[in-house]
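Beneath this line is the structure, given in structure tokens, with notes to follow.
With one protein chain removed, the remaining protein chains of the complex are shown where they sit.
A, B and C label the chains in the order they appear, each numbered from 1.
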Amino acid sequence: MKKVRVGAGSSGWPDYKDSAWDVAEHGDVDYIAFDHLAELTMAILQAQRARDPRRGYIPDVIPLMRGLLPIWKKKDKHFKMVSNGGGANPVRCAEEVFKIVKDLNLGGMKIGIVTGDEIPLSRIDELRAQGYKFKSLDTGEEDIDRIRDKLLCAYVYIGADKIIEALEGGADLVLTGRASDNSLYVGPFMHALGWKYEDAYWDRIGAGVIVGHLLECSSWSAGTCSNLWEEAEYPEGNPGFPIAEMDETGECVITKTATSGGLIRELTLKEHLVYEVHDPHNYIMPDGIADITTIKLEQIGKDRVRISKLGDAPRGKKRPDTLKLCLAYNDGYISEEMMVISGPKVLKMAERITEFIHRRLKHLNLKPREVLIQLIGFNSLQGPTVPVPDPEHEPPELGFRVAFKCDTEAEARECRVECGHLAWAAAGVGTAFTNPPGIRPVYALWPTLIPRDAVPLQLEIKEVK
Amino acid sequence: MKKVKIAGCSAGWPDMMDPAIEVAEKSDAKYLAFDHLAELTMAILERQKAKRPDRGYIPDVIPLMKKLLPIWKEKRFKMISNAGGANPEQCAEEIIKLAKNLGIIGFRIGIITGDDLPIERVKELRAKGIKFRNLDTGEPDIDRVINDLVAAYVYIGADRIIEALDQGADLVIGGRISDNSLFVGPWMYEFGWKYEDAYWDRIGAAVCTAHLLECGTWSCGTCSNFWEEVPEPWHSGAPICEMGEDGNSIITKVEGSGGLVRADTLKEHLVYEVHDPENYIMPDGIGDTTAIKLEDIGPNKVRISKLGNKPRGKPRPSTLKFCLAYLDGYISEYIMIVPGPKAYDMAKRCEEFFYKRLEIVGLKPVETLVSFIGYNALFGPTAPPIDYSPNELGVRFAIKTRTLEEAREARLQATLSWYAAGVGTAFGAPSEREVLALWPTLIPREEVPTKLEMREVK
Amino acid sequence: MKKVRLRDICWYRSGDKGDISNIGLMAKNEKIYQIIKRQVTPEKVKAHFKDWVKGEVIIYPMDNLLALEIVMYQALGGGATKTLRIDQTGKAMGNALAWMEVEVPDDFVVPK
Partner (left out) sequence: MGRKVRLSELALARSGDKGDISNIGLMAKDEKAYEIIRRQVTPQRVKEHFKDWVKGEVKIYEMPNILSLQIVMYQALGGGATRTLRFDQTGKAMGNALLFMEVEVD
């Protein structure tokens, strides 16, 4: 029975570099996958590259690789690596990694560079001219003409096709841009276990998609941000990253190294299986559509949980013929200010300051698009759902945060100064301030779909001896 | 008896502009005084000027003047301001340009310079034997920081203000003029007071009263213990003080403006940042704040008068307050919010986790502080015990390091500490800043030659 | 019958995708799963969140995990980059839902 061990190496930017090195050193893995991209990161990276062609990849990839590649060499280059840290500039990222290989004289290395995920805006216009509508998955709006002139960039969540091809071509590291986090893991499973994009394999690819979902958020399946936060111990302060031992049939055991903190329990996996899944029967990914209700979890040892098929319902269906496309556009500016106000009667004082802000906005004829006031220590996380406060037990102080959304940066600044900072006038004595974060441009996202065949991908394998 | 009205129109930067406009339009104040400088503002403005020679003054003064000059044209009040900051000449230049295209001719400006000393001058004086002992910590001399100095400025008095008014200035603009002197100057000029023994009692009264005006609306119910009673603080009135030749005065505000003028709102400010109340040391004189009394004599009307026959002031000091600003590493800051029901325990776990992460990455910051917003961010060790279960707590990490790289690494580890928290944690925007530290000391008056230049809009 | 809060009988974790908030509500045992499957309805969830959830609420039961997958549209103030909320990615919406009360039999014992 063929088996493969794939370890998680990162789940967004930033993450624990030392935990990735721990997986490489002690995880006895065949592959390590690194996801570095949150929903919005690509728009930021593309803006960086537009300003400076040497930038646009995830900067953290370099220190991460500098610590990882010596371990890779020590393990006589056994494990392969797959990463979407190339971002908007995978070619440049590969050059930087080759510099490390030379600096630390690690001998030869092959890097597979996957491109084609970024769609030039001219191509978007072409597709629209051909009658293709980019209907928003969020709001259902039919077409993008409302935002066309504000568009910054467009990128597609691509699948594992070129990752598999690169691994077949002997690549040690595969660098991509906007590869979906899931495909970074499904690629190695399919390559190592010989699965194909054909009907005989959708059930097993479904299992791969489910396990990919568990690994893509690294320590989040191993006790961090967990309901079991009180039990998860970190003696050395280094959270453990999950490792998947997948066999040919799609049955899998999730574990972690003994030298890392955190824990692998049925619940820590369950917590992530219910995270950002939407319709559990149709968890749509570029490489397959998984049905998360067809598997079961079983604790089979300390930090070892088996994921196996529940009944005979298939764990996955044929992959979709469209891919997720994200259009990023500029949508105004946000400014915010925070002060901390002192009791007694801190909640009443907060009401007074709130009234002050709205009256002063009117007094100065300022019209922000949106104003939000939140009380840190009381309702900033859970808003209107928090229970009515008990007057006997008021907090001694509260963070009073106000945020403004405006069309222009100047307006956002004026609102913040005149009605944010200067709102201390209505507060009682004992009010203090933090340095407000800078005014930030709002990058809005328009999620939609694009036909798979409208997104040709390229692979280039480079080598240094 | 001659009486003169001065309004306190700004407490710092930024501040509300509308109270100043309201005073200009609706009151008969003869002088409008504007303090725009907090302790550190000068150092920030010096660094701005170092980067761009055409900057270094308070930018808000231009939109303010744009609104005030047309009113000035009708009412001809006088204005005294320290908005010039590190670049009074450029500030005056901009105001002259503004006045020209508003068609306001004949507007006369007095520009006061000499309050900021070049760093080489400081080194010269140090070589001459002046040690510049630190008033805060008592450190005997500045040798430890002399190579990190970025700015040096003196709190100068009202001498040049009086001279400028004498030459018919409509606006007197300077840099680090002491907030107090912006008010004492005009009163000395109007009443003909001199820096001589016969006048210290009255100058002392002006010094104490000016302290109540230099923070603008802070004396009229803003940031007050009486916040629940203050009507319409969103358009708070600026304090207007009518002083007589005897040094007694009455403080009011524009009819119909928001805010509250009462003996106890003024008292709140009289006890603010005074230190030794019987020796309130200012460049123009030493005030005795225990020698005056405050009485409510009508709605929003308070009389300030002499209490008994103790003199209200003593001769001005032979030295001036001198501030040196120097670079002192970096501070990075990061806030995340952890949810209840065990928010305090969860916050403590994140703190413990953070200190372990610092060990792992081998980082030894100069100083770290983790505090919890909603519990002890303001009150530290004095915060009363938590006798309830907060819905959430802000966990604030603040780290001081020598270098920017260390500051970034420390903040990165703080960011990652939310992994140790339970589900439901969110985080705010992080920030890093360069630390400018202040070295307060004294400098002999004669080492600070100031200059006055008169200009007129033609 | 008596009332208990979801936070005493379930675990939860929430995340985001654009302006969609997605809560995983995990019953601590089979009996509790039947209770939440019946009482935690789209209408009650929407009422609980008041003006924070402006769009539709869809709930998918996951019998295999004794969990409900709760999907709430236009629930995050415009999405991570547009919302003014400090919790830009809705990490605490699960905790917020956990304040909701459900009815349980009087002899019901809250699990440790």
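A few notes on this one:
Heads up, the rule we're going with is that a residue touches a chain if its C-beta (ideal position, glycine included) is under 8 Å from a C-beta of that chain, and two chains touch if they have at least 3 such contacts.
None of the values given here were measured: they were computed from a predicted structure.
The hidden chain, counted over the whole complex, makes contact with A, B. Residue B:Thr368 is the one among B:Gln48, B:Ser236, B:Asn300 or B:Thr368 that touches the chain not shown.
From the options B:Lys267, B:Lys301, B:Lys348 or B:Arg408, the residue with contact to the unseen chain in the full assembly is B:Lys267. Contact residues of chain B toward the unshown chain are 39-40, 135-137, 223, 225, 264, 267-278, 289-294, 307, 328, 331, 367-369, 371, 373, 377-384, 396, 398-400, 435-438, 440. Contact between chain A and the absent chain runs through residues 340, 342-344, 397, 429-434.
In the analysis below, only the chains that are shown with their structure count from here on.
Across every pairing of chains, the maximum count of C-beta contacts belongs to A-B.
Each chain gets one centre point, the mean of its Cα atoms, and the points for chain A and chain C are 22 Å apart.
Averaged C-alpha coordinates put the centre of chain A at 44 Å from the centre of chain B.
Chain contacts: chain A has residues 225-227, 271, 336, 376, 380-382, 386-387 touching two or more partner chains. Residues of chain C in contact with at least two other chains: 11-14, 86-87, 91-92, 95.
Note for the complex: chain B touches chain C at residues 337, 339-341, 392, 423-426, 428.
Residues of chain C that touch chain B in their complex: 7, 11-14, 86-89, 91-92, 94-95. Against chain A, in their complex, chain C makes its touches with residues 11-20, 22, 24-26, 48-52, 58, 60, 62-65, 67, 69, 71, 73-74, 77-82, 84-87, 91-92, 95-97, 99-100.
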